[in-house]
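Below you'll find the structure I mean.
Heads up, one of the protein chains got dropped from this complex, but the rest are sitting where they should.
Up next, chain A:
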Amino acid sequence: MTALDAPPALRRRRSPRVALTRIGIGALGILAIAAIWELYKAFGPADGVVIGDSRILPRTSDLAMPHIVDMVSRLFEPVTRADGSPPLWLEVSGAAAVTLGIAAVGWVVGLIVGVALALVMVRSRLAESSLLPWIVLSQTVPLIAFAPVVRSWGSKIEIGAFEWQDWMSVAVIASYLAFFPVAIGALRGLQSPDAIHTELMRSYAAGWWATLVKLRFPASVPYLLPALRLAAANAVVGAIVAEVSTGLRGGIGRMIVQYAGQASGDPAKSWGPIFGAIVLGLVAAGSVALIGGTLGNYRRAEVNS
């Protein structure tokens, strides 16, 4: 929420050098986390740090915290000892791709629903004051409770040749998390034009649609892009959680649970799908950033003489 409440970051053109610096800082961050992990593993108390009844820092055993090297090299070893078993990274990538596909469907549905809701709310004050509280409230429903309900409703849908698939339930849940930032961001963006611009459009006798297309949509871009990025991250989280709670096979959510069950025998393996999920989130957010790159002119700082 806070990210959306702040005025949109109005981007200045970045030079390649700035971009390189940013990549460097990112890489440094990853190295720092790896260093902290290994340092804690080497020097931290073997039994972790326990306050009262809860362990706030993990044990340093190989079972709880495998070496980074082990986790990475495990990715290039076969999934199982069976003959012809593919390397772990391939298995993880396949599952991540499945989840990404479902999350993308959820993102698109969330985008459409979110923008449609924002349009209705921009069109009428009454709609805004009656819809907005429900939209906010919708996000307080616990996903875990909600997922099985969607699945059982979905299984009852059958229209002609169309039959509800289990992955669709997961996409619906992903879209449920994705539509929220879009609705809020689009609403703020569509309402962002100054009086001077709306009055200019009025002086041109431009109707509601013309004002929407020429003024409100372009003006909403700086608000919409961070919202879409947030929606992409939400869609991925929603898809993974929904895969777990609806028990959908093939995706990365299920794989995380399944490998975690085998962790006692092969602790490094269970980290494979977790890395996969992280990369998945980055790919999703990165794709949205690419869309943003093509819309640079809509993100020019507003200047007033």
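In the analysis below, a residue touches a chain if its C-beta (ideal position, glycine included) is under 8 Å from a C-beta of that chain, and two chains touch if they have at least 3 such contacts; residues count from 1.
What we mean here is this: contacts and distances are computed from a predicted model.
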item	value
Chain left out of the displayed complex - its UniProt protein name, from "Cysteine desulfurase", "Nitrate ABC transporter ATP-binding protein", "Cytochrome c1" or "Fe-S cluster assembly protein SufD"	"Nitrate ABC transporter ATP-binding protein"
Residue in contact with the excluded chain [from A:Pro148, A:Pro218 or A:Gly250]	A:Pro218
Touch criterion as defined above, residue of A:Ile159, A:Ile196 or A:Leu290 at the omitted chain	A:Ile196
Contact set of chain A toward the excluded chain (per top definition)	194, 196-197, 199-206, 210, 214-215, 218, 221, 297-305
